[in-house]
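Would you mind keeping the following structure in view while I ask a few things?
Missing here: one protein chain of the complex. Every other protein chain is in place.
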Amino acid sequence: MLRFSLKPPGLGAKTVLSLASVVWLGAATTLPVRADIKIGFQVPLTGPAATDGKSAQIAGEMAVEDINAAGGVLGQKLQLVTYDDQAKSDQAIFTANKLIGEDGVKLVVNGSYSASGRAAAPVFQKAGVVMIAAYGVHPDITRAGDYMFRLVHLGPPQGAATALYIGKRLGLKKISTITMDNDYGQATMDGFLEAAPKYGIEVLNKYSYSLKDRQFGSIVASVKRDNPDGVYATGYFFTGGPLVAQLRAAGVTVPIIGSQAFDSEKFIEIAGPAAEGTYIIDSFDRDRKDEALQKFFAGFKERAGYAPEGVAAITYSAVKLMADGIKRAGSAEPDKVRDALAASKDFPLLEGNMDGFNSLHEIIMPIQVNEIKDGKFAPAGRITDLNAFAPPEK
Amino acid sequence: MSAYTVSIVSIIGINVILAVSLNMISGFCGQISLGHGAFFGAGAYAAALAMVATRNVPLALLAGLVAGSLLGIIVGFASLRVRSDFLAVTTIGVNFLFVGFVRKQPWLGGEMGISGIPATGLGASGNMIMILLLACVTVAFSLYVSRSWMGFAFRAVGEDEQAATTLGIGAGAYKLAAFGIGTAFAGLAGALYTFFTQFITVDAFDFIFSVMLMAMVVIGGIGSTWGVVAAAIGLTLLPEAIRFVNDYRLLVFGGMLVLVIRVAPGGFAAVIRNRFVRARQA
Partner (left out) sequence: MYYIDLAVTGISFGCMYAMMSVGLTLVYGLLRILHVAHAAVFALGAYVTVLAANATGNIALGFIAALIVTPLFSMAIYRLLYEPLLTYRPDVPMIASVGLLVLMQDAFRIVFGEQGVTFRRNALSFTTFDLSGVTVSAVQIAIVVTAFAVFLGLHLFTTRTRIGIGWRATVSKPKIAASFGIDPIKVRYLNFAIGAALAAAAGGLVALMNNLVDPAIGFVVSYKALAIIVLGGLGSVRGTLVASLVLGLVEAYGTIFIGAWLDRDAIAFLALIILLMIRPQGFTGMRTA
């Protein structure tokens, strides 16, 4: 008799799991349990974005716990249905199909990178599922349709606001730019390059690097040769950290301005003394005297073992906003939630109050700038000229 | 059939085509190719461009097939010049070059990839049926080759190239054939993938994916068509069925690869063959 069967191992386990879940469901339906409101949650738990994925996951779970502890929404508890999308477009589509088909989810928070948000958005739009993109900045996400919302500033407006800050507030005229080659880094830099002439900024040279680079010897030497008034770089903290360290080590003393994803305690850790004086645009103001923020800060730090950064804060707020939308709509029906979300006014995000959404469901909110002082994030102004970086209306 | 089931079956079909085609190159003909993702990607991009330009499905399929095969034949020529040890590294290099090059080309979408690729018009279920049909064709072709003179020649070249040459088998020509055919199917799979996702970025075709494909071939049983099919199905379903596997995917796949090679280098197919032999002798 054959001891090994040709049946693929996966099917065997799947059958067992299916049986188990049938039994469980049977048991569950006989118990007097209220139905939970399911919120789909896509986060990159593995792959190059795993660091942000982990932060987003913890923040999302914290938000659900806080909401449920306060009584839930409309008398029901929230339940997160989490999938790892690996920050890859095909996985995003795949997990989106899973959420819609298998889990019957109607409301989703996408806590992943732009590659994922862009791929998942059309899928959700077609299925009439509301999606709030927590921190994916590529324009395509909201362009997919009216069920899409974005809670972070779009890439290009962030870049435009950066140009305003560098040109007017810091008064720097000659800039060397360093772009991270992915949709996030490029979208943000594009906004900067377009707005730069308006503030008298001359871009001396443009350099680029890829997500996995940690060595920037050639770029650093070239920037040194450019001799600019300032350096603007887009990237994540794990690229920005080494980049800033190497720039300073090479003797580049002019101000360095980084993009939003530099915002993390880890950035300061990696760059060490070199981080001092770095500006980060659309950074998260940790000093705000807000009770919810301080509570979140402490709670996250305890759970994760490191201090929360922008990604965590905004993912938390995304879940909170979704719950608020359900409450205001008086129902978990996606059409009603969508309308309630679109009508949001003055909603308290952890980062501050958002004024609302525009017609493309892009967020309207001033941009906070931080500077690293004494190894800590210190507020360095807010860009309140909303028109200067207004997101597109279509 | 739920949308989820359709998408899972579609992915299984694509992986089967990829694994079986890799088996033709590395299993039948013994040319270790660790860059199969590049041919898959070449087919996907060619098909994407064709769809965006013409919306013609058969044309896109053909474009994918041709693109994969062309790149494959070029690499095949390389395999003629270099020693077999170098070949593995060369195929890794091809994979990295493909990804590194495409990343920077704006006309190929660069980092953003190509989005908004027009649908085939067949719907998700229609696509799935097309994928399944082509997967069956691939498997049938592979079985046919395996039992044919060409398969014999492939195996001869794979086992002992010099001996094969003394038998009058032109090793070079057969190596090229193996590459050309195997990569043609990979390119085809690429086109099907493009129809399925309608949005491609170059990350999907990286070296890690090529390693996963090789894992399917090895675990299934290098050289055995049915073994590889089973492994492709199983390894695609495994992360879906078991949550743990999904979260620790690379750990599990890498671990399985190591274990299988250590314990049963012939893969599951060899294990089963041995059982048959053992049972018959008993």
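Every chain is named by a letter (A and B) in the order it is written, and numbering of its residues begins at 1.
By our rule, contacts are C-beta pairs under 8 Å (C-beta built on N, C-alpha and C of every residue); 3 or more make two chains touch, one makes a residue touch a chain.
A quick note: this is a predicted structure, and the numbers were derived from the prediction, not measured.
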item: Touching partners, among the displayed chains, of the absent chain; value: A, B
item: Selected residue (touches chain absent from view) among A:Ile37, A:Val231, A:Ala274 or A:Leu293; value: A:Ala274
item: For chain B, the residues touching the chain missing from this view; value: 30, 32, 34, 78, 81-86, 88-90, 92-94, 96-97, 99-101, 103-105, 207-208, 211, 214-215, 218, 248-251, 253-258, 261-262, 265
item: Residues of chain A in contact with the chain not shown; value: 46, 48, 50-51, 53-54, 207-210, 212-215, 217-222, 224-225, 238, 241-242, 245, 248-251, 266, 269-274, 306
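To be clear about the criterion, only the chains that are shown with their structure count from here on.
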item: In the complex with chain A, residue positions of chain B that touch it; value: 2-5, 7, 11, 103-104, 110-113, 115, 193, 197-201, 203-204, 226, 230-231, 233-238, 240-242, 246-247, 249-250, 268, 271-272, 275-276, 279
item: Sites on chain A touched by chain B in the complex; value: 1-4, 6, 8-11, 13-14, 17, 45-46, 84, 88-90, 93-94, 97-98, 100-102, 115, 118-119, 122, 138, 140, 181-183, 186, 210
